[in-house]
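Written below as structure tokens is the structure these notes are about.
Of the protein chains in this complex, all but one are displayed in their positions.
In this document, chain identifiers A, B and C correspond to the written order of the chains, with residue numbering beginning at 1 in each.
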Amino acid sequence: MRLHEYETLDIFEQNRIPVPRRGIAGTTHEALQIAGEIGFPVMLKAQVLAGGRGLAGGVRVALTQDELEDVAEEMLSSDIKGLPVRKVLVCEKAAIEKELYLGITVDGYSGRPVIVVSTEGGMLIEETARNSPEKVASIHIDPSFGYYPYLARSLLRRLGLKEQLIASWSDIIGQLYNIARRYEALIAEINPLVVRPNGGLLAVDAVLEVDDSALSRIRFPLPDRIDRIENPLERRGREIGVTYVDLDGDIGLISSGAGLGMASMDIIGEKMKPANFLETGGGITADLLYKCMELIMMKPDLRAIFINVYGGINPIHEGAKGVVRYIHERNVRIPVVAKALGNRQEETWEIFRSAGVHVVTETATEKAIDKLYELVGRG
Amino acid sequence: MRLHEYETLDIFEQNRIPVPRRGIAGTTHEALQIAGEIGFPVMLKAQVLAGGRGLAGGVRVALTQDELEDVAEEMLSSDIKGLPVRKVLVCEKAAIEKELYLGITVDGYSGRPVIVVSTEGGMLIEETARNSPEKVASIHIDPSFGYYPYLARSLLRRLGLKEQLIASWSDIIGQLYNIARRYEALIAEINPLVVRPNGGLLAVDAVLEVDDSALSRIRFPLPDRIDRIENPLERRGREIGVTYVDLDGDIGLISSGAGLGMASMDIIGEKMKPANFLETGGGITADLLYKCMELIMMKPDLRAIFINVYGGINPIHEGAKGVVRYIHERNVRIPVVAKALGNRQEETWEIFRSAGVHVVTETATEKAIDKLYELVGRG
Amino acid sequence: MSILIDDSTRVIVQGITGRIGSVQTHWMLEYGTRVVGGVTPGKGGTTVEGVPVFDSVLEAVKETGANASVFFVPAAFVLDAFLETIDAGIKLIVVVPEHIPVRDVMKMRSYAVEKGVFALGPTTPGILSPGKGKMGIMPASLFAPGRVGIISRSGTLSYEFAGILSEVNVGQSTVVGMGADPVVLRNLADILELFERDTDTDAVIIVGEVGGEQEEKAAGFISRRMTKPVAAYIAGRQSPQGKRMGHAGAIVRGAAGTVDGKQKELRAAGVEILESPIHVADWARKNNLR
Partner (left out) sequence: MSILIDDSTRVIVQGITGRIGSVQTHWMLEYGTRVVGGVTPGKGGTTVEGVPVFDSVLEAVKETGANASVFFVPAAFVLDAFLETIDAGIKLIVVVPEHIPVRDVMKMRSYAVEKGVFALGPTTPGILSPGKGKMGIMPASLFAPGRVGIISRSGTLSYEFAGILSEVNVGQSTVVGMGADPVVLRNLADILELFERDTDTDAVIIVGEVGGEQEEKAAGFISRRMTKPVAAYIAGRQSPQGKRMGHAGAIVRGAAGTVDGKQKELRAAGVEILESPIHVADWARKNNLR
């Protein structure tokens, strides 16, 4: 779960990382009030959970009250990367001597947390990493050894910095590492970490993504995770416990397993367009698949439904009962193709067929999608 | 720093260890009120920081209101092991099926925390450990690996217990370990840990001793450490930053280093009696030794003073100035013998001699104490 | 032969008394796996599907001579049970459950490496050696004995590939689910190495997916050390770019993680890229596999 920037800045502040004076505004009027307290110029930052926000116009400066009114008005009625801007962060525009980068993430390959620093922070940090690797340094932390300040100091020494900056920056690394540990962060990032003309540091932007699997044991207050999903269908998916991603096609998809779901999308995509990605995980019941049918049918103008499930950990015959109940109750008329293999497959096929579902018994998903295309292709 | 039992029980309760219903009373009236809420019978437990309290009459039962009045009255006007009883813990007297023992301490030799359990808790636990070692089990925790519940389960399995008891007891071990870690405990102990007739566990007594060197970084509320020292001289020692132990002799002692101080006491003790133990640590200044003189002179009827210091890390010439200033200002007339060797010893001797201090320049402390005995011995 | 599971494998099932644990024990036994015991603290002395249940792993190992374990333990207890299992001397562990916190997985992995334990998962369907046995949840009907090894990041896609091959009478030596989490207990290259050394495996299929850098790192291993033919399918070309959450990952990994990037590096290492799962049948025919 990714936190909003304004939520993350609050957490940073509680953990003694220097952050700008700021306020969160839902209306232009509120934005004006906050700017009045902070003093101009101010930054306005759209609070949407999308990367590359800066390049998409989500970060703007307002030098005067008039300018702020225009910018806030415009921002609060815009979309950034498809997400409506509901809140704007209004914050102090600090004088900048230099922009640094600091990020802590999990390195999946080595299975260790990694701290990444660069003397060239800002929006083009990834290019810097590619083109000037000497300006970037990183260190892996042994999870059983833990983090110690000297590790940060020796990391920063590799960038050839002055001792004063090493001292203040390594303090912030320690605080960010502590936040990452307490909040079980997959990513904790400050970009840019600004050096002010007086030498002080300021975390001007803040990213915190928390491990969903650890949410129940984090002992610190966190925002509600379902409320923050903008898309109502994706929110509904989270509510019933499946992964749903809204797409712009017209073939509904239910799959068990993310890999199988992705492969199904890839194959559908060759000649048609998927309306969604839906992955059930290992908890299939009749009730769950009934709700999955309900969910994918919330999209208007669906032309067909493809169900692709395996009976390994999942009781697919139970799942089939839920699908069939939905088809009967709601009188579904668009074609439904199902591929269902594994434990109790014959039983499953019979249940599907009882509701007119086209069952494909071959293994290859391509064959099932050929069938689907045959049924709707020229429709 | 050792916490009082009632303070420790509060911490246990906050950390989900089951503890008796209870209240803390400074008067018989308060004790009656608490017992009224809990219901009879109740236990009364003298809140003094001394071991072996139970065998010394500091733990009593009251079956009725009258009995409670008598016991509370008596307890609140008594001393236990020389310590006045200022507060009494009044608590529920639970029905007992069995008494267990659980302790977590630091094993100095291996440099690791150790968890100790026994199926025979209670006041005679040390005898049990000596005579029936099969009823005691312990496990060392690797500090970089950490504590996990399975370690407690496998420890308890060695005592041949039922699974139900293993489950509930290992929960409490986990909670106590967590407390020991958070509070940097040198000792965390529950004795007895009572098994109630319904199978539930109850921490009937609670010990928590916190590492003094870690006090400043413990993030949880702790009582004031100086306030709780009963002896006013020992409290004063803590205030000025030295270790002072009040004894019942008449030879005042100032030493730098605990080992040297103990050896000095041992040698004094052969023919005389030390009035105190005082160890300066490595922070000698003129001011500190002035205050040390003031402190040891607070004991009436002192017959002589022995100063035994080394100039290694300590500037003993500075210390001598403080002693001499005190002797002059307060017109000290009892004999003062000083042995002061190491860096700047000659300078130190001269300063001492300027105030009539008898300086012994040989190394052996025995020689200095012979001199002291000569000066006061037949007094 | 085969990898990981053979005739000497004696399996215990942790969490055997749970709903999934007991059902899967049934299927594992039915497939011929030597399931010698189960563990659920507090349920010692009972039996599940005729298999004796113990309170602790140590007891199970002592009583049954088990040397492998498959996990159906609730996510919150997996870390503790995993460490217990290693301390009891088990050398092969399959962690089926999903939703285990990444911090726990990192700790598990570092302890397994330290103690020389081979562990797979989390979120893995397990391991299956056709005709020999299985540890996990793979549905037996899709697999057939043969000489092709499969390593999959996705559970259900491993069934798909095995099923397609079985339909054209190409059997498998062993099918291994690596696990789908950001951190897994063993990396792809380690498993490739086992297949390279296995005398009963003639070729290997990698079933990968978008994200991470397992396939890229494996490409390095393949070009340096693999002599057997390798084919790879990478799922996720049509998947919307995951919402980008920060730069640190991208900086650490560089360009890695995309379908194109993975295909490019694997191809450069001599791996045949399968654009769609069904192409695996042609590849098998072309390489005379069976």
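As a convention for this text, contacts are C-beta pairs under 8 Å (C-beta built on N, C-alpha and C of every residue); 3 or more make two chains touch, one makes a residue touch a chain.
As the structure is a computational prediction, the values presented were derived from the model and not from experiment.
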Checklist outcome for this item: For the chain not shown, touching visible partners are A, B
Item to check | Options B:Met298, B:Leu341 or B:Ala355, residue touching the unrepresented chain | outcome: B:Leu341
Item to check | Touching residue (missing chain; options B:Ile187, B:Leu222, B:Ile240 or B:Ala355) | outcome: B:Ile187
Item to check | Of B:Ala35, B:Val116 or B:Leu202, the one touching the omitted chain in the full complex | outcome: B:Val116
Checklist outcome for this item: Contact residues on chain B toward the hidden chain run 2, 49-52, 101, 103-109, 111-114, 116, 118, 125-126, 129-130, 136, 138, 142-144, 184, 186-187, 189, 191, 207, 209, 211-214, 216-217, 245, 247, 255-260, 262-263, 265-270, 274, 277, 281-282, 309-313, 341-343, 345, 362-367
Checklist entry - Residue-wise, where is chain A in contact with the chain that is not depicted? => result 145, 148-150, 153-154, 157, 163-164, 166-167
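Quick note on the criterion: only the chains that are shown with their structure count from here on.
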Checklist entry - Most remote chain relative to chain A, going by C-alpha centroids? => result B
Checklist outcome for this item: Winner on contact count, chain pair A-C
Item to check | Intercentroid distance (Cα basis), chain B paired with chain A, Å | outcome: 54
Checklist outcome for this item: Taking each chain's centre as the mean of its CA atoms, chain A sits from chain C at a distance in Å of 27
Item to check | For chain B, residues that touch 2 or more chains besides their own | outcome: 145
Item to check | Residues of chain C whose C-beta touches two or more other chains | outcome: 111
